[in-house]
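A selection of the complex's chains, in situ.
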Amino acid sequence: LTQPPPWGINTNIRLTLPVVCFVWQIAMIILFGVFIRYDEESDTHWVETKAHDNITSDIENDFYFRYPSFQDVHVMIFVGFGFLMTFLKRYSFGAVGFNFLIASFGLQWALLMQGWFHSLDPQTGKIFIGVESLINADFCVAGCLIAYGAVLGKVSPVQLLVMTLFGVTLFAVEEYIILNLLHARDAGGSMVIHTFGGYYGLAISRVLYRPNLHQSKRMQGSVYHSDTFAMIGTLFLWMFWPSFNSAITDHGDGQHRAVINTYLCLASTVLTTVAISSLSQKTGKLDMVHIQNSTLAGGVALGTAAEFMISPYGALIVGFFCGIISTMGYIFISPFLEKTLKIQDTCGIHNLHAMPGVIGGIVGAITAAAASESVYGKQGLINTFDFTGDFKDRTVLTQGGYQAAGMCVSIVFGVVGGAIVGSILKLPIWGDPADENCFDDEVYWEVREPESIPPILEYNNHMIHKQQDL
Amino acid sequence: LTQPPPWGINTNIRLTLPVVCFVWQIAMIILFGVFIRYDEESDTHWVETKAHDNITSDIENDFYFRYPSFQDVHVMIFVGFGFLMTFLKRYSFGAVGFNFLIASFGLQWALLMQGWFHSLDPQTGKIFIGVESLINADFCVAGCLIAYGAVLGKVSPVQLLVMTLFGVTLFAVEEYIILNLLHARDAGGSMVIHTFGGYYGLAISRVLYRPNLHQSKRMQGSVYHSDTFAMIGTLFLWMFWPSFNSAITDHGDGQHRAVINTYLCLASTVLTTVAISSLSQKTGKLDMVHIQNSTLAGGVALGTAAEFMISPYGALIVGFFCGIISTMGYIFISPFLEKTLKIQDTCGIHNLHAMPGVIGGIVGAITAAAASESVYGKQGLINTFDFTGDFKDRTVLTQGGYQAAGMCVSIVFGVVGGAIVGSILKLPIWGDPADENCFDDEVYWEVREPESIPPILEYNNHMIHKQQDL
């Protein structure tokens, strides 16, 4: 079909990538045809529902409670994660483009998987979707995009699609166990999204370990403008994280409080990140890697507790420690992971997602266990922890225990799932790049202009040699 | 007044551009003074309206239904369209700057034109505006920004202003015919915005055909960072398209459904765009042109049907085919248009707007004709197609026919209007650039730094020659 590839191994994806995309998309159409329907708030029968339920105004449609948050989350998924990963000098297309591809791919599968597990209507066998389903699908995809951060530049888009397919599947199952069976609370997904996604990506990266990755050393690291592009991602993630953590919390005070907590926590994280970053350099210079990533750790760590009465100063404390721990992770733990544990983590997701996610799980467990009627009010406590139905007799202490159990589930799913999926991705059929071609957009993208510096040097050499001949 | 221009023809706009801007803005102030007033929901008398209409809460002000969508649309107009066009290596200022200018210019005229046609109060002779008027003005401007895509880099800002002046005028008329006289539905503007804007731009570009455009070949195409900037535009368009298609649909389920449909359709488009893009290259590499543009075609094509009960899998199907058709358009149709029909379409708006717009019109006609009470419910059908007043006896089949008629109107207005406006723009008074200076910001912008590569080469040459003299 094609010429032999210019790389050491075959990175031709002209067959596999289109086939996976087409087959997958056709499967989605069929499954959506069988299973997915509009829910009652997005169906034209809403006018009847309204009359039936005595709803007086269209504004009480869940759409108006959640759509602004949904759009913020949507921006985080596509611009936030996409641009955050553009920091590499020649992998911006892959960062933002493959992020775009796998998110679009994953969210469809997420609607189905989450639907089957959470909201399959037993009578009709249908899944009814609304704006909250879209948010949950975006959340689910976030787990896979986090994992992408660990293997950025080292895998083919086909591998990414496979990784996302299994990632979404695993996500839906662990989410079902944590939220439904254990009845843990995790509105912003410290456990369900970040811990799972983090360990999933790290485990995959471990299995795909490349001992000779130094061969593409010239392509690692950033250039001035790529670091500036990455700040677009950082800031949109940072600014919209309050929407992320509040998108699916309770109407009213639930969303309101989650926003306040996340806003404060993130502000605090910025200050300690800057402090540690400055401390880590001889003359106190700041490192863009820390500013781009560790400033976000507070948002991750408040994912579980954002809707709780953690109180404003509590949120500041969480942010305070997360900025320190995450930045230190970049300075001390990442090199250790690479050298000793052979985990090559391109974006440092261990420091931004895995570790803060675990902190978030612990914070959630402790604050849940410490909740009291005097702080929450009787009804407030019931609402916040959803102590209704089967769980109406659960105590806060028990709840704390289940929260902790939930965190363990997310770690186990991440590590074990990642190890298995990593093994699948190790098969030599996916078109991944050779060690010396990692982090290079030219492998999978038509790049019209070559890297800016070499050609000039070549031209110079050419001129100089020409001259020498004179 | 000034020195002779360094270009082949006179690109001096020091007289024309300020005059047009000033005259226009003063005219706007006068016309706004005569015609435009706040509507009852944005007037201080709202407190009385509320009492009179038994409205219990301020939240029922239309502002809260539409403002989040409005802001998303606003971002699409200025950042979305603006940055999407920054892909050229040295036309980023023109892309984002002239987009800014003509949008600001056009939206004022749009408020007047749309007001005169749609909402002139017969008693007072005034136009009462609110947030929905602002959305409609942004929509109207979108049509002209689409047209700008076809002539990007080949016209002067004065030409763009003229083009926008007539574009908005034509838009308001065709919109009146399609939405009011034919009573077609077109919430996201597949016909009214995209088909019209697309053919308007293509017709203008045809009339302004430049046989020697190859003389500025060195300036065509992208560089690495300009492609990354363009992805900012792509992503903000893509993410906020659900807001675009739902911004002016019915409160409640109407907005809710339009969002779900558009979200799904666009996800599907990404996968087939990637598939075809990969298929089109020898080793399966992806092309940034396709990823930047064709991924958006699904949003265009769902503009009419987004508020219908097209069902989730229906939305996926529309996206599926749009990704394929639009990408193939870039591969096969654009070269054909340029060679055979002499249409030079800088951004490929034929593939992103014109063609998907027509598809959207057809999808809308078919889904309208196929609507039934069993799916929509009796009242739902009336609400969705607005079968009230003069149109209360219209059947869905008739509606389908009028939808199709609407599409023809938009094409005719685009082609004929564009041909006429193109002829006006051909007059040699507008300061457009010579063939060899197209796609170059230096013609209309103070560019402090020259292109990055030549000076270095020159420096080298200088050094080398100096040396040779030694």
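To keep things simple, chains are lettered A and B as they appear, and every chain counts its residues starting from 1.
Here, contacts are C-beta pairs under 8 Å (C-beta built on N, C-alpha and C of every residue); 3 or more make two chains touch, one makes a residue touch a chain.
Nothing here was measured: the structure is a model prediction, and the numbers come from that model.
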Given 2 visible subunits, total identical subunits the whole complex contains: 3
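Just so it is clear, only the chains that are shown with their structure count from here on.
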Where chain A and chain B are represented by their mean Cα positions, the distance between them in whole Å: 32
Complex contact set, residues of chain B against chain A: 57, 59-60, 64-65, 68-69, 72, 89, 221-225, 227-228, 231-232, 235-236, 238-240, 242-243, 251-253, 255-257, 259-260, 263-264, 266-268, 270-272, 274-276, 278-279, 281-288, 291, 295, 309, 311-313, 316-317, 320, 375-377, 379-381, 383-384, 452-453, 456-457, 460-461, 464, 467-468
Chain B partner contacts - residues on chain A that touch it in the complex: 2-3, 5, 11-18, 21-22, 24-26, 28-30, 32-33, 36-38, 41-48, 50, 57-59, 61-64, 67-68, 71, 74-75, 78-79, 82-83, 86, 90, 92-93, 96-97, 100-101, 104-105, 107-108, 129-131, 134, 157, 225, 229, 232, 431, 443-449, 452, 456, 459-460, 463-464, 467, 470
